[in-house]
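Yeah, one chain of the complex is gone here, protein chain that is, but the others are all in their spots.
Then we have chain A:
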C-alpha cells in the first residue's frame, strides 16, 4: 500500500519530465530525459557514492553539533531570564542575516575542507533547535512547577527533573526541522568552495555541460535528505513512545 502510494506520484513526475523533454524537443545538455539520468546514475554510482559520503558526513556532524549547541543554549537561556532577555533578540537578529552571505567568510575562516561546511550546517540548524527547545522550556504544563516549588525544589533541579523532560517534545520537533535544513547548509557550503561533496559535483557537472550528472547528483541529494528526515522522525517517535511506556 505504501509502495503504491509512492509509486503513482513518482510515475506521474517521470511522465511529466519525459513529456516536457519530448514535446519541447530539449537537447540533453539543457534537460536530459529520465532514462539518460538513470543511466548516468548507474554508470557514475561510485563517483556519486563517494561525494554523497562526504556530504552525509558534513550533514551528520553539523546536525550533531547544532543540536548539541542548541540544547545547551536553550537550557542556558532558560536558567537565566536576564540572559534570555538580552540574547533572544540577538538570536532572532542572527536569523535576519542570510546564511548564504556568510558562506564565503566561513570558507575563509574554516578552510576549504569539511570544517566550513559543518559550520554552515550548524549555523542553519542552530536557530530552529534552540528556539523550539527554549519555547518549550518556558512553557511547562501548569501545575508541575508549582508542585515542585512546594516540594522545596531548587530552580536548577526543577529545570533538570521537570522542565527539561517536559520540553523534550519541543526539542525533538526542532530536531526534525533541522534534519530537513541540514543538507541545505552543507550543499551551500560546498557551492561556495569545496573539492568534494554533492554540491561540488553538481557545480562541476553543470560547468562541463554534464547536465545528466548534475541531475543524478541532485536526485541523490534529494533521496539523502528524505532518508535523513525519515530516520530522524522515526527515531524521535520511537524515543517519545518509549519514554511514556
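Everything below uses one rule, namely that a contact is a pair of C-beta atoms (placed from the backbone, for glycine too) under 8 Å apart; a residue touches a chain by one contact, two chains touch by 3 or more; residues count from 1.
The working rule: contacts and distances are computed from a predicted model.
Selecting from "3-oxoacyl-ACP synthase", "Nitrile hydratase beta subunit", "Putative hydroxymethylpyrimidine transport system ATP-binding protein" or "2-oxo-3-hexenedioate decarboxylase", the unshown chain of this assembly corresponds to "Putative hydroxymethylpyrimidine transport system ATP-binding protein" (UniProt protein name). Note on the undisplayed chain: of the listed residues A:9, A:98, A:143 or A:207, the one touching it is A:143. Only one residue from A:52, A:158, A:192 or A:205 touches the chain missing from this view: A:158. Mapped onto chain A, the interface with the missing chain covers residues 143-144, 146-154, 157-158, 161-162, 165-166, 168, 243-245.
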